[in-house]
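Of the protein chains in this complex, one is absent; all others appear in place.
This part shows chain A:
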Amino acid sequence: MTLLFKKYFKSLTLWADTFLNDMDLAKDVVQDFFYAIWRNKAYQSLHHEKLASYLFVSVKNLSFKKLAKKDVLRYSMDIEYFDQVSEDFESNKEAIVVEIMKEIENLPEKSREVVKCIYLKGMKYQEAAEELGVSVSTIKTHLVRSMKALRLKSEHLGDFFLLCFFQNK
């Protein structure tokens, strides 16, 4: 159980947070989920190949349950794409995280602060603007500039892994 937790806790929390945009809530959802697995002895019926997809789908559904209806609509159009991106990310996580962190480290100080506020702390533009003492339009400018500057080798890598994934099937 501990091993299961170690392997999947972070990934599932990130996944839940993607929908909830609330890290603490996401952690609680995943903690509860693991606890439920343990209590119901559900792990006995988990199969190796299906394990990951079972966990991810469950956490997604749990997250949606926590959300108000209108928010769900926001994602309805892209949900399949989210699944796919998440799969890509998980399949090559170490490399992607290292690459992105390196790229972020290379951004100018101000831009880095903005990226952290928006994507790490999940702030609204207005909140980020107040936190950093700049205008909302400055925040937007930094964001566009930073995201354009981020270069991902793994953008293509993802497709490659997807290909392998299908070939293995």
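Quick note on the criterion: a contact is a pair of C-beta atoms (placed from the backbone, for glycine too) under 8 Å apart; a residue touches a chain by one contact, two chains touch by 3 or more; residues count from 1.
Rule of thumb we're sticking to: contacts and distances are computed from a predicted model.
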| item | value |
| --- | --- |
| Name per UniProt, for the chain absent here [options: "Oxidoreductase", "ABC transporter", "Cell division transport system permease protein" or "FecR family protein"] | "FecR family protein" |
| Touch list for chain A against the chain that is not drawn | 1-7, 9-10, 13-14, 17-18, 21, 23, 27, 31, 34-35, 38-39, 41, 43-44, 48, 51, 74, 77-78, 81-82, 85-86, 88-89, 93-94, 96-98, 100-102, 104-105, 109, 115-116, 118-120, 124-125, 140, 143-144, 147-148, 150, 152, 154-155, 158 |
